[in-house]
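Quick one: this structure, given as structure tokens, is what I'll be asking you about.
Left out: one protein chain. Kept in place: all the others.
Per-chain residue numbering starts at 1, and chain names A and B are given in the order in which the chains are listed.
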Amino acid sequence: MKRVVIGAHLRREDIEPLADAIRVGEIFLSGVMVADDQPLSDRDLLLRVARTRAALLDRGTFIAIRYGLAVTNEHDAASKCAAHLSRWRALLDAHSNEVEVTLKIAVASPQKRPDRHDFKLGADYLRALYAARDAATVDERFRAAAEHALSEATRRRWLHRDEASLELAALVPRDRLEACFAAAADLKARFPHIPFLFSGPWPLEVFADADHE
Amino acid sequence: MADQIEELALLETLDHLLDRGVVIAGEAVISIGDVDLLYLGLNIVLANVDAIIRTSQK
Partner (left out) sequence: MLITNDEEQLRERLVFTESMIPERIRADPEIVENGLAKLVLSIIELIRRLLEKQALRRMDGGNLTEEEIERLGNALMKLEDKMAEMKRVFGFADEELNLKLGPVRMWE
């Protein structure tokens, strides 16, 4: 038997009995028990983990661990996560009362994908792919309105998703979540022709990602 | 219309589950030359390929 890991939490009480608590150092991982030969891409499992994740978030904020990590016991978990523990502890202490929200926006004119045959050098091709992705922009007024809608946020970050979309991620205090949704509804009323998807709450995902620190 | 929103809600939930969160090193690493590209989901894909091959061999 192995456990598919969901997140890193400050306390055991935040996890049980919704999921199994696995102690690692001073914090705890949440896990869902599965058979050793269970394929991780099984849709039923994905949905089960997604539901558990949402229920755990109601208990308390946690750091999301990318789906796919499976551990057999505490020792296994500890060795895999050793490098992250103190950073996670600090993040959880700092943001224990906050959740993430995200605003995905489809851009009006998606960039054309560069043609591989127009390039000889690998570096030029990769840079062209990167530029095409980064060139995707949204209407300046919408951009400003979106940031304003999330003015309750303690932190905000714009992300490039691909050539056809952008995303604004934000950390908001739990008690301001409803206000954010009201603001998003306003945004929808003011900009009926800009396709977007505003969702939350989520655990620490974008703001737990070491790549962006 | 309600169906569409339901579908979007499901896609969004799975998108957050599968494409976000801290990547734990050592799960699935693909290298191109000396550059390590970490992709956790690859083991999910490979698990499927494996299952197909095993099934086809029965």
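Details
The working rule: a residue touches a chain if its C-beta (ideal position, glycine included) is under 8 Å from a C-beta of that chain, and two chains touch if they have at least 3 such contacts.
As the structure is a prediction and not an experimental result, all values here were calculated from the model.
Contact with the chain that does not appear here is found for just one residue of A:L129, A:A145 or A:A179, A:L129.
The omitted chain makes contact with chain A at the following residues, 39, 41-44, 104, 106, 110, 116, 119, 121-127, 129-130, 133, 160-162, 164-165, 181, 184-185, 187-188, 191-201, 211-212.
Contact between chain B and the unshown chain involves residues 1, 4-5, 7-12, 14-15, 18-19, 30, 32-35, 37-39, 41-42, 44-45, 48-49, 51-52, 55-56, 58.
Just so we're on the same page, only the chains that are shown with their structure count from here on.
Computed centre separation for the pair chain A/chain B is 15 angstrom, with centres defined by C-alpha atoms. Contact residues on chain A toward chain B in their complex (touch as defined above): 5, 7-8, 39-41, 46, 49-50, 53-54, 63-69, 80-81, 83-84, 88, 102, 104, 197, 199, 202, 205-206, 208-210.
The touching residues of chain B, counted against chain A in their complex, run 8-9, 12-14, 16-18, 20-28, 40-41, 43-45, 47-48, 51.
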